[in-house]
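The other protein chains are all here in position, but one chain of the complex has been omitted.
Chains here go by letter, A, B and C, matching the order in which they are written, and residues are numbered from 1 within each.
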Amino acid sequence: MNATERLTELFMRFPGIGPKQAKRFVYYLLREHSHFKEQLISALEELKFTGRQCDVCFRYFGDKSAVQDATCSICKDETRNRKTVMIIEKELDLDAIEKTASYAGIYFILGGLIPPLTEKPSELIRIRELVAMLHQKISNNDIEEIIFALPVTDNGDVTREYVEKTVKQIVGIGKVKLSTLARGLSSGLELEYVDKNTFKNAFEHRG
Amino acid sequence: MNATERLTELFMRFPGIGPKQAKRFVYYLLREHSHFKEQLISALEELKFTGRQCDVCFRYFGDKSAVQDATCSICKDETRNRKTVMIIEKELDLDAIEKTASYAGIYFILGGLIPPLTEKPSELIRIRELVAMLHQKISNNDIEEIIFALPVTDNGDVTREYVEKTVKQIVGIGKVKLSTLARGLSSGLELEYVDKNTFKNAFEHRG
Amino acid sequence: MNATERLTELFMRFPGIGPKQAKRFVYYLLREHSHFKEQLISALEELKFTGRQCDVCFRYFGDKSAVQDATCSICKDETRNRKTVMIIEKELDLDAIEKTASYAGIYFILGGLIPPLTEKPSELIRIRELVAMLHQKISNNDIEEIIFALPVTDNGDVTREYVEKTVKQIVGIGKVKLSTLARGLSSGLELEYVDKNTFKNAFEHRG
Partner (left out) sequence: MNATERLTELFMRFPGIGPKQAKRFVYYLLREHSHFKEQLISALEELKFTGRQCDVCFRYFGDKSAVQDATCSICKDETRNRKTVMIIEKELDLDAIEKTASYAGIYFILGGLIPPLTEKPSELIRIRELVAMLHQKISNNDIEEIIFALPVTDNGDVTREYVEKTVKQIVGIGKVKLSTLARGLSSGLELEYVDKNTFKNAFEHRG
């Protein structure tokens, strides 16, 4: 297998990339000046060394500054409220939420969701890491609210229930506020297309 | 212009139907047995005589029973709570909400929405009819809550503000509860795709 | 079942119309002035009486003029070359071809296609009617070319083979030219998306 074939196969493992698109990438690289390939190689090399997981929120990140310590820029940011932790599924959710510029706490990334009837849910998400982090925060008196920001799907609900149950055993009643993002009509929704659950949520929490 | 051409032009006025689809309808009718055409004509004749607007909620309906009095089956239904009125834009919204089987009050159909900066908003929606209906309900002590169920769009928000302002002048403070369907994450939403307004609403109303 | 429900069900039998769109049609009709409903009823009435099938090409049409004789305007048009017959599947194909303004002969509409391995193909298309028409044209010395204009699909190919075999037995070799629309690259095609059969046809018939 030659370089174009190998590269095509590697690109096919990228999320959402089929054989045709992978080939298109390779042709693009073949046509581009070698300077571009060098930039790509150099960024990949750097990623290999600097790319790491934050030891607080467990997101993957690639800051050069992070070579020394393994905490990401959000978790290190002293202007953020570290007593509020938002529990999310994945990095892309964090990006979308950061883009709204409406949240100033920190995050914890579960790294997955639990489908209904899963036998060993603890293997699918970072529950041990969350427990350890909360124990430390509690002993430091460093936590006030845990916010669930999981998708409004069956998997999201199963995950929230499982994590909530675990978290409640640690934080004690009343000490730490547990909350969930409100459900209702999202922006742009026309009532004509409303589904049963969304309407029920929006109706019950009308105000 | 012959019958096929005239029929094609009439079908082109149906919502969402272009020339090709209109022609397809005509060919379909030409091929179908004349019995089908007769059924269609008979249903249209009946609609012409029975089709009317409810004098309470102002929706268009076509119940045969309605020939006598001009109130629709929902507004006449004694098992429904007539002290709760949900203000909506159009008939299709009513259908979608009825399908959720989660609401037992009655409706009022505005018949439109008000875009921002509209000079004469009262011409775009049934505001006079709403005012008259509310006056009557208040004098009968027949109203407890008005729920806004308008789309989560600029037009929906402008409409709600305008109607709310008008309604408040009639109902008096504290006598009638004014509410709005909750905003937040709707069913199926992945946080990855959340927009600024939806996140802000969901975050502020977390609970 | 009342008029709106019956009308919704009738519209759901129109090609490509689901329950939601059918309901939208009914609401549209309920809102429209009764004059529109009357126009619709009148066009449908006329279609019931004037809508008929051409006794030459077998297409359905609805010309008022056709009340007297049952031949469509294309087949009656003396400026067209009646010695050339294009065999097509359905009325919409005729419309599309007429729109190109590139064909001046007449048509014969099979009214269907034959899938592979069909046991009684003669029941799916108007083969008897085609045979009768050709017999008459031959005895009148009124035919020079038969052009197959069927879709480039398996069903189209099976249909052409079956009709061609039948036609050949009638017209005799050499007397009537049998032809098929050329296959190759159609307008707008990018080679990047070419499929095996299209390329083979385009390559073999390059010129």
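Just so we're on the same page, a contact is a pair of C-beta atoms (placed from the backbone, for glycine too) under 8 Å apart; a residue touches a chain by one contact, two chains touch by 3 or more.
Just so we're clear, the structure is a prediction, and the values are computed from it rather than from any experiment.
Asks: Which of the visible chains would the unseen chain be in contact with across the whole complex?
Replies: A, C
Asks: For the full complex, which residue in C:I74, C:V131 or C:V194 touches the chain that was left out?
Replies: Once the missing chain is taken into account, the touching residue is C:V194.
Asks: Among C:K120, C:K165 or C:R206, which residue is in contact with the omitted chain in the full complex?
Replies: Selected residue, touching the omitted chain: C:R206.
Asks: Residues on chain A that touch the omitted chain in the whole complex?
Replies: That gives, for chain A, the contact residues 2-4, 6-7, 10, 13-16, 20-21, 23-31, 34, 36-41, 43-48, 50-51, 60-65, 90-92, 95.
Asks: What is the set of chain C residues that contact the non-displayed chain in the whole complex?
Replies: These residues touch the chain not displayed: 88-90, 92-93, 95-97, 99-103, 147, 149-153, 179-207.
Convention: only the chains that are shown with their structure count from here on.
Asks: What kind of graph do the touching chains make: line, ring, star, complete, other?
Replies: line
Asks: Report the chain ID whose CA centroid sits closest to the centroid of the full protein CA set.
Replies: Of all chains shown, the one whose C-alpha centroid lies nearest the global centroid is B.
Asks: Relative to chain A, which chain has the most distant C-alpha mean position?
Replies: Most remote chain from chain A, centroid-wise, comes out as C.
Asks: Return the distance between the CA-based centres of chain A and chain B, expressed in whole Å.
Replies: Taking the mean C-alpha position of each chain, the two centres sit 39 Å apart.
Asks: If you average the CA atoms of chain A and of chain C, how many Å lie between those two points?
Replies: 56
Asks: Spell out, as numbers or ranges, the residues of chain C touching 2 or more other chains.
Replies: Residues of chain C touching two or more partner chains: there are none.
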